[in-house]
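Heads up, one of the protein chains got dropped from this complex, but the rest are sitting where they should.
And now, chain A:
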Amino acid sequence: MAIKRKETTVIVGGGHAAGALMTALLQKKYQHDVILVGEEPHPPYQRPPLSKNYLAGEVDQASLYLKPRSMYENGGYQLRLGVRAEQIDRDNKIIGLSDQSTLKYDRLVLATGSHVRRLKVPGSDLQCIHYLHDIADTDALRDQLIPGKRLVIVGGGYIGLEVAASAIKKRVGVTVLEAADRLMQRVTGPEMSAFFYAKHNAAGVDVRLNAAVTGFEAGDQGRVAGVTLADGGKVQADIVLVSIGVIPETALAEASGLPCDDGIVVDEFTRTSDPEILAIGDCTRHRNLFFEKMQRLESVANAVDQARIAAATLMGEEKPYNSAPWFWSNQYDLRLQMVGLSQNHDQRVVRGCFEKEEFAVFYLREGQVIAVDAVNMPVAFMVGKQLVQHRKSVSAEALSDPHSELRNL
């Protein structure tokens, strides 16, 4: 009887998706060799705490790791950290690495994640202008968050606002500059934006909307001293954080000729156009049966969901991606939990009370619940997960009626 040759699966990228994939393969007792190539010196870790309790100094670095490195190695998997994959030779199934070595693969999984969008305006190369994407970035920013310093955050999305909440706790003066006319405009509705605006203001954050940044002014020794705005205004700054989103990391895939469209294009089994190459996480534009259109999502839930699908695909199981996306954010004492994508809703229903800081916004389209944002109301999130996943039709009256039991909807 022929003995099946042991194959090598290489994972390029060392983020959450890569870690979740190795975990899923360990749990499924995947018998082939697995080698992870990661640019950062760390084993896969959780990024969400970076802007929250890690920045605030409440948790240590080791607690960010998805697992101790030894757990992967004890399972027979290899981690090659501090090395970057620089090219893929698909014809010969070889990857070229930044340390000049090469790796042969049978199956390849791209989990290359994303990189931060850079703000390109005059002065953007001054000292003390930060971005926040990894542990090193966060350590550098945290070192500068000294009481009395003035931090200006460019961008009022999740990351910017989470950093604002963490920094003000450290008695740093915080200004948030948002170019749009409301906070978190890309990801939530106007009620939520208004609520978070009021919350940050009350906490002492100077939030400015419609504030487009045109440049940075230099102070001593090449350090940033101020931010200039399109309306002619200026804001003084000792430290700047630019948090204006991320761009999927597709360079490696594109150079090897894999189809990309603002993300590496994959099907509902995480397969690229090359049958031996999968891609997962933030770097993908993917098919999810839950949606009609191809999606690109920047989220932990998508990273771990796709990792589990990829593990199934590698095991020869056919398990299509079919789940509603979900997200969370913590700011101050607020627990924001979200499910679904609210774009294209035609009706919003509020349940609960803004003043008590316990409420949820349900987003409907043609009577079906397509998304829910819940603040300090976990039950609405959990019910929402079911309503959204199954595209339930629920009347606005029932959703907003405080006497109706959510769990009976």
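Brief remarks follow.
Here, contacts are C-beta pairs under 8 Å (C-beta built on N, C-alpha and C of every residue); 3 or more make two chains touch, one makes a residue touch a chain; residues count from 1.
The rule we apply is simple: contacts and distances are computed from a predicted model.
Here one chain is missing from view; checked against "2Fe-2S ferredoxin", "ABC transporter permease", "Urease accessory protein UreD" or "Tetrathionate reductase subunit B", UniProt names that protein "2Fe-2S ferredoxin". The missing chain, though absent from the display, is touched by one residue of A:Pro48, A:Gly155, A:Gly226 or A:Pro248; that residue is A:Pro48. Touch with the chain omitted from the figure is made, among A:Ile11, A:Leu26 or A:Ala85, by A:Leu26. In the full complex, chain A makes contact with the omitted chain through residues 23, 26-27, 46, 48-49, 66-68, 71, 75, 300-301, 304, 326, 328, 330, 335, 337, 376-379, 382-383, 385-386, 407.
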